[in-house]
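Note that one protein chain of the assembly has been removed; the remaining protein chains are unaltered in position.
Entry: chain A
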Amino acid sequence: MEVKSQQYPELARKILRQTPQVREAVTRAALHFDHNRQTAYAEIDAAFWRQWAEAVKNHVLTHLDHYLELAEQRLAARGVRVHWAETAEDARRVLRELVRAHGVKRAVKAKSMLSEELGVNPALEALGVEVFETDLGEYIIQLAGEPPSHIVGPAIHRNLEEIRRLFHERLGTPLDAEPDALAREARRVLREAFLSAEMGVSGANFLVAETGTIALIENEGNIRLTTSLPKVHVALVGIEKLLPSLADLAVFLQLTARAATGQRIGTFVSLIQGPRTEAEPDGPEEVHVVLVDNGRSALLADPEAWEVLRCVRCGACLNACPVYRQTGGHAYGWVYSGPIGAVLDPGLLGLEATLPLPFASSLCGACFEVCPVRIPIPKLLVTWRQRAVAAGLASRPEAGAVRAYAEVMTRPELYRLFSKALRVFPGALEHPVLPVVRAWRAGRSGLKPSPKSFRELWEEGAV
């Protein structure tokens, strides 16, 4: 996927102006998710389990080499072929080889953000493979030719009317079809795909090292079909997705579902431990796990930014984020959007390619409050901002203004003069010559200093 994060301000403005229904749809859906999360968190000792989850993830990440080796060994022992992909291209190469080896003409895919990151669909399509997204939301946006706009609800930005029109145009359903009828039509198309595809591609919510278990959470059942009907199943797994044991998994499954959608657990949980054995009637003949780095180990080595790798992609921070809710995910210009995107994207793609994402936040802290693995997103945002400034990536006038402001504020007599000047020439704020004042006044009125500063009142004995 092309990185357009540098265009965040323009993209955000455009979405707000040209498609106001996005703001409405995203706000409604995200608040709904967030409300459900609150209810689901309230049933458990959320503070305790979040801390526990943070500790487990920290443990895995600080012993990642050990757990990766263990996972590889256990997977191999169960007949899974393990591939290592250092880059996106490496991962695509594995897919290409499998497509060629098995003469794949059709592939079904379970929703996977990593596959968006790796550009799996265009890579498969370039080989002449017909790719079907099988998650309903993901299928909708595939029909629309769009990337997902939310980690969990990829089509969260679309309202029913738009989906009706889209299905009418692409699948010929009536313009007034009820949601049920739309889902039924999608199911009909996808059922054919499931039965004829030679390859199923999925991501992984977790990979349990001790047992070599791929864990997948879903609500629709399409992941189950994707991973069991075609004769080849390929799971794309980011190396940060590891958990030590099944006992850990038991809690992470619940915590993730609660954070994501407010469910106690996903409707379907698949635990995959290898290809079909002789005693089993169904399941794939081959299972491949591609362990993907693509910038993760470098990020892990970054002492100030690595914590972002705890992320379990539940989307809770997006739902809680009032900045994200105004525009949805497309403004962020890459796969991962919202607060997590603003700190993960610079970590994976580099700061220059993703500025100003770390500035796309008011630092309100709602994201940190909800994150099941307690990623200190506001702190990380400030870290990336500090790096941007230290690297000279801030605009020169801004840097100059902040330097001048710090000088004034550490010289009380100068500050005093300034304060006086503001009252002698209150016009300075009335006539928006200063860029900051001008930006402020576009959309807000009445920025008037008090007739006398507090300092003056105090010194005159008026207080």
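Basically, contacts are C-beta pairs under 8 Å (C-beta built on N, C-alpha and C of every residue); 3 or more make two chains touch, one makes a residue touch a chain; residues count from 1.
Everything below uses one rule, namely that contacts and distances are computed from a predicted model.
Asks: From the names "Bifunctional enzyme NodQ", "Protocatechuate 3,4-dioxygenase subunit beta", "Acyl-CoA dehydrogenase" or "Cysteine-rich domain-containing protein", which one matches the UniProt record for the unseen chain?
Replies: "Cysteine-rich domain-containing protein"
Asks: Quick one: which of A:A279, A:V424 or A:A462 touches the chain that's been left out?
Replies: A:A462
Asks: For the chain left off this view, which of A:A47, A:L195, A:L246 or A:A406 is in contact with it?
Replies: Of these options, the touching residue for the absent chain is A:A406.
Asks: List the residues of chain A that touch the chain left out of this view.
Replies: Spelled out for chain A, the touching residues are 9, 12-13, 16-17, 23, 27, 322-323, 325-327, 356, 358-366, 368-369, 379, 382, 384-390, 394, 398-399, 402-403, 405-406, 408-410, 412, 415, 419, 422, 435-436, 439-440, 442-458, 462-463.
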